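Just dropping this structure here.
Here the complex is missing a single protein chain, while all its other protein chains stay put.
Just so it is clear, A and B label the chains in written order, and each chain counts residues from 1 on its own.
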Amino acid sequence: MSVSAEALPAAKDFKSDAKPVWCPGCGDYSVLTSLTRAFAQLALRPENVAVVSGIGCSSRLPAYTNCYGFHGVHGRALAVATGLKVARPDLTVVAAGGDGDGYSIGGNHFLHACRRNVDLTYVVMDNHVYGMTKGQASPTTEPDWDNALAPGGTGVRPFNPLVIALASGANFVARAFSGDVVGTADIIAKAIASPGFSFVEVLSPCITFRPEQRGWKESVRPSPVATTDDPARAARRIMTDDGFNIGVLYHGNRKPYQPPIGQKRKTLSEIEQGFAL
Amino acid sequence: MTPQPKSPSSISIAISGSGGAGVMTAGDMLLEAAALAGCYGLMSRTSGPQIRGGEAAALLRLAREPIECHGDSFDILMAIDWVNTERFAAEIPLDAQSLMIGDPAQGSAPAEFANLGARPLALPMKVLAKKIPHGRANMVALGYIASLVGLPATAIAEAIRRSLGANGDAVTASLAAAEAGRAAAQGVDCPHRLAPGGNDRDKRWLITGNEAAGYGALKGGIRFVAAYPITPATEILEWMAPALTDVGGVLVQAEDELASINMAIGASYGGTPALTATSGPGLSLMIEALGLAISAEVPIVVVDVMRSGPSTGIPTKSEQSDLNIALYGPHGDTPHVVVAPNSVADCLMTTQWAVHLAETMQVPTLVLSDQSFGQTRMVIDRPADFAFAGQRKIANGDAQSYRRYALTESGISPMAIPGMPGLMHTADGLEHSERGTPSSQAKDHLAQLDKRKRKLDAADYGRHWAEVEGDDEGDVAIVTWGSCTAPAREALAQARADGVRAKLISLRLLSPAQPRRLDKLLAGVKRVLVVEQTHSGQFHRYLRAEYSLPGQVRALYRPGPLPLRPSEIHRELVQWSGS
Partner (left out) sequence: MSRASRGGGRKPPAAPEVGTVEDLLSRAHAMEVEAAERYDEFAAQMELHSNLEVAALFRKLAGIERKHADSLASDLRARGLPVSAAAPLGTRGKEGLETDSGESLHYLMTPYHALDIALQNERRAVAFFTALVEGAGPAELRELAKEFAREETEHVELLIQWLARTPKPAKDWAYDPDEPRMPE
């Protein structure tokens, strides 16, 4: 889609012609729309946006955008995104993927991305399941969810990504719901605009392996409390909510990590002097 | 194009259709019915990139004798509808002798199929199904095909009952629909028919390669599995999850492949034979830990169900291109064992053997299966039982002088298991002395490297290291492995009819190499044809490096996603023999 130099791109200019292979009814379609709306709302241009992902249904997203995309290996999106942003601070870098990719194999990178606080946005489409590999438990799955790999359920407590993000130092923590396209677009836009590491966990139903998640739209609600900049308060709230409070739950003031790049202080021959006798 | 000589007694059937059509269900039932009627057969699946819906095809081959791969072309294409079927054109070759059956209500065949000269037949599946309450087109198709090829209606009925047994209404509807299909086939002339045969179904199994590998692991004594899902290996883990519990073992779902391999190493260090299963991308992640297990001499089995690479590649298609990483993966000098099944049934014995080798020699053993084995369902003769006697050599006795990595003649050092008093030691990836304490001494490094190599070289791998078939008197030999074995075998049969006398050597033990044994097998051979499914000829290069191949050597190789066909190999053999 060509965009004239004068006119700002509209949301649909951020979508590519590729037809998503997601199951009809999948929440990820809405998240794609929300993401492109957020880009348009922020007056970004596709050539200045990079979308980085790992492996899984949600990780197919970059090719469905018209931005610079990177579809990497399982769980490493944040590492790739970090390298890209630190080397190219002028770009808007968004990492995207699912709960399996992000919290399981990607768990370690998630922790350290929050800690490092590079100016990135991480959008996780959480459907409490490994969809692409046909329905195994993910780190956010209920312990008693029966599946072929863990008959009767894993018996293991689910992971709370928002609390982990807070404890690790993420500067912006939000929860969204795919069914509210405009609300999610607003949250993502705020996340991108916020300096530092912004984490948006989007509840995005998998209607193939978790058809009961179609009921999520009845369960979600706007968060009853205002955004806080106190991480401990935010953590307490999140640890006591039922997982369905939608909104920006924490917005801090940490300075983003961005080592200076491009500043030359010495010539090579000056450096060489260090070896001379 | 002259039709290639086909195995006269096999029939290849493709059933295609889109979401909701139930082609896989129909295919599964057809295979089961054939098995119940005493036939052999196999079924593999192909589909578009969608998780549900979209185009899909069940690919079957049925015969009265054992068959282990797809043939050169399909005799029957049954299209429940034609939506996007052309995407399978390369996987479903038809020729002038093929039948192409479609539903007039679903439009006409795409050009890619219509132009192949196959004989078109019309079967109004939708209309016929509608006449039956809850009737479905795929069951009409099933009954029609069964009748065409000569499968008895009783076998179809039994397959339907077994599949849908719990749901009485579905059984009734499906039986009626299948009967409608059968009736519609009356008077249709079909040149492809299964010869009537005996009924040895009691001695047969219906199984996939992944299930066979899982069961082989269990038989070999695996009692701990660490699991991380990956296409096309997940079914091994899902099959083993309840089965392990049944035999007192345990499966833990890991957070990633790094965790699964290390968990398995931990369990094995504790004395429990352990395994994990993965595919190429997962094996890449596990390489470092494999080096650890080699250095620390911890037994472990890793099943790699290979898919098309590199990187994320084509996850649902087969290839043999993980050979390099399986052989050479870990850094340093790291002798270890690599074995490869040569058929779906062989996945059982080979995995069981792998456990035996790993435990006996205290070394990681990789099993190179592939997607074409793992996800193909096959009718096989119940495999013979193998009582591999492999066990860990457990330490006993003198606590004072226990040396975990003692330099023995065999290279295998008695292993102490946590819990045994007085024999405590630290297993280590650091190079170590005989006692196991870290050492940077030249003599220790050399001694341990020698020992770890000696233990593998000194072992007697028995008769399972390779399978040899064909003509002993021939001067041509095919050397191959894994899923190229069956097409090579059929190519040999085709070539024999052309007067070419050749033998087939399929290696089951890939590493350590067995040069003296191969020399014996290749005595008198003047031409060697190496066959494999890779882009860069990985197996060919390996043979060149480790073996001396006599006379002239040619290599026939190409990558996935399409399987090597018997006729390709046959053509190469005949051309070469003539020149």
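In this text, contacts are C-beta pairs under 8 Å (C-beta built on N, C-alpha and C of every residue); 3 or more make two chains touch, one makes a residue touch a chain.
Here the structure is a predicted model, which means the values were calculated and not measured.
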Absent-chain contact - pick from B:Thr316, B:Thr408 or B:Thr437: B:Thr316
Residue of A:Leu111, A:Val163 or A:Val181 touching the missing chain in the full complex: A:Val181
Residue in contact with the excluded chain [from A:Gly25, A:Gly83 or A:Pro143]: A:Gly25
Among B:Thr234, B:Thr334, B:Thr376 or B:Ser577, residue touching the chain not depicted: B:Thr234
Among A:Leu35, A:Ala81, A:Ala96 or A:Met132, residue touching the chain not depicted: A:Met132
Chain B residues that touch the omitted chain in the full complex: 18-25, 45, 47-56, 81, 83-84, 134, 136, 138, 231-232, 234, 312, 315-316
Interface with the undisplayed chain - residues on chain A: 8, 10-13, 19-27, 29-30, 33, 40-41, 55-56, 132-135, 177-183, 205, 207-209, 214, 217-222, 246
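Operating definition for what follows: only the chains that are shown with their structure count from here on.
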Inter-chain centre distance, chain A versus chain B - centres from mean C-alpha coordinates, in Å: 38
Complex contact set, residues of chain B against chain A: 48-53, 227-231, 234, 237-238, 241-242, 245, 251, 253, 255-257, 281, 311-312
Chain A to chain B touching residues, read off their complex: 21, 23-24, 55, 57, 71, 73-75, 104-105, 107, 130-134, 136-137, 139, 148-151, 154, 208
